[in-house]
Structure formats: structure tokens, C-alpha cells
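Only a part of the assembly is drawn; its chains keep their places, and the rest are absent.
Letters A and B mark the chains as written, and numbering starts fresh at 1 in each.
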């Protein structure tokens, strides 16, 4: 077991990217168990497993955000008000379609969506029943930037969601 | 990335800003008070062609509210108010998110650009490569088409054009004279302004029928 846990850790470091759990499960027996062990073994460390619905990744722990920002001299890219607006609708009311966003904003939002896709802050989700409907949701990249693992941790999430979706 | 960033601000945002400037809430009566400011804003600003229709729609909702107010018709829940009520929360969410964004990045991934670990011949052939590409080229992205409409149209210019034409023609059929959709909307907005000044008459038999515009002015050539 210990071997498997360490192998998983090594794969995640080598990939330097999120990896599909389903792929990992193909070569790691009892994957879920191994994953939990790894999380456990990292609980006292400066690094952690960042987990989304389908993927996992090795990342830094949020409490070091400030210090890492300083060490690597990182700055948030300036985002225009329209971009933040579309991003907040997708974060609080997503997954949501383009027409849903446009109904809320009262304006064509195609440019903002394109830009957010390219910078990797949002992702497309395809509806399993209706393949031609594209929905948008915030990307793991965006959540990591904010230091959260799920949209539910956003401030006033449920209140804003209820009022925006209506 | 030095890509042209096109800002398309929500008309609801503009309405909020106009209200804030006058320290008004968004009750129906306040909205009636800023209708002219909104109209003025549309006339003065360069609005992206892609957004003109949306601004026009917001304007029509405000105008409806104003007409109802003048005629003392009480509409239980004016649509524009419902939109603004919802948008109020979008603005709040936006401010929270903006601050969170600026405080980041908080959690970092490895920034490494990986390098070769192994080479494994993938199960793809030259043809797969070509297919991958042709799919990309054929992919019908509806959104792409709209991006072609990049030029800005100033309502003032549209007014000028419309007046020039009316000088010569006296009477035109709107849809036959202006074929391009984005432009048609702006001209339509301009004609509403002229109609408001009683400079023209507008006729439409039924909804979706063609609109006939007739000049009331006497032009001397």
C-alpha cells in the first residue's frame, strides 16, 4: 500500500498538471483508498491534493498564498469589469449557458466568454442529455487562484445564487 | 496577449450608474427619471454593433415604463425592474469576486514546463492528425460570425445618414434600404429619435411587417 501511495505522489509531481482519476485508477489498485492515504500523509505538509470532480493535482497549501506570491513576485492579471461580471455569474449561478448569462446581463457576452476560455478561468461542460447545449463553469485554475476547492466556499454563495438564478 | 479587448458593458450597469449619479434607487419612478439620461448615453457613446440591439431593448423597457407612467397605467412588476433587482446581486457578487481575485493567487500548481520522460509511439497516424485539424477548421462556431461585426456605429452618424436619405427620397422602406442587421438596428433607433422630434412619420401595418418612414420636413435643395 505504501508503495502505491508513493507512486501516486510521484506521478502527480511528474505530471505537474491535474490528472483524471479514472486514468489513475487503471494502474493503481484500490485507487480511492490510496488517494485517501496520500491525503492523510500530506496533512501536516506544505503541499496538498487539490481535488475536483474528475481530477486530482498536487498543489501548495492555501495558507502560504501570501508568502508564495511575494517569493515568486506574482500578480493577478487585471480583469475588466465585464470579465469579472461574467465570471461571477458563472461562479455563482453556474453551470450556466451563454443565453442564461446574457439574459442576466441583458447583453451579448460572447467576447467575454471567449476571453475567459482562453485564459483558462472557465470551462465548457456538455450536458449529457442534450449534447448541443454548452454550459460554462469556473475552472479549477480559477478556484485555485481564489484559494478555494469548490464554488460553495465563495462568500454569500447560496444567497447570491438564489437571487441571481431567480 | 495583445489582443483587442472589446468591452461590452451591460446596459443594466449603465442604468445603475445613472441612478447612482442622482442618488436614486431603482423604483419605477426613479427609472422614469433617468430614461432621458439613458437615451442621451446611447446617443453620445460609441456602442459596439454587437451590443446596440441589447441597449435598444433596455431603452424600450424604460420607455414603456415612462409611457405607462405618463398614462398612469400601473404595471404590477415592470420587467426592467425585475432585471435590475437580479442584477443588483450580480454587482455584489462581482465586487466580492474582484477583491478575491486581486488577493490571489492563493493555491499554486507546479509552474514547471515538463520535459520528455519517455517517447511512446502513439496509436495515431498521419490521417488522424489531418482529421483532428479538419474538424477544427470545419467546426461551426456560431460565435465567430458575430465577431466579424467589429466596427462601431455612432447613432449620430446614423441620424445624419437617415436625414440625408430622407432629403432625397421623402419616403423609404426601412428594411429594403438598410440590409445589414446591425446597421438596421441603429438606423431604427435613429428613426425613433426623429419620430420623437416629429420629423418623420412611421408606419407598420402589422408586427414584423416592413416599416415605412416618411419625412415631415420640407427640404430645400
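The definition used in the following text is that a residue touches a chain if its C-beta (ideal position, glycine included) is under 8 Å from a C-beta of that chain, and two chains touch if they have at least 3 such contacts.
Quick caveat: nothing in here was measured; it's all calculated off a predicted structure.
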* Only one of each chain type is drawn here, so how many copies of each does the whole complex have? -> A x2, B x1
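Everything that follows uses one rule, which is that only the chains that are shown with their structure count from here on.
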* Asked: Cα centroid separation between subunit A and subunit B, in whole Å?
  -> 31
* To do: Would you pull the subunit B residues touching subunit A in the complex into a rising list?
  => 1, 3, 5-13, 50-51, 53-55, 57-58, 83, 86-87, 89-90, 92-94, 96-98, 100-112, 114, 117, 143, 146-147
* Structure fact -> Interface with subunit B, subunit A side, in the complex: residues 13-18, 50, 57-62, 65, 68-69, 72, 74, 76, 79-82, 84-85, 87-89, 91-92, 104-115, 118, 144-147, 154-156, 159-160, 163-164, 166
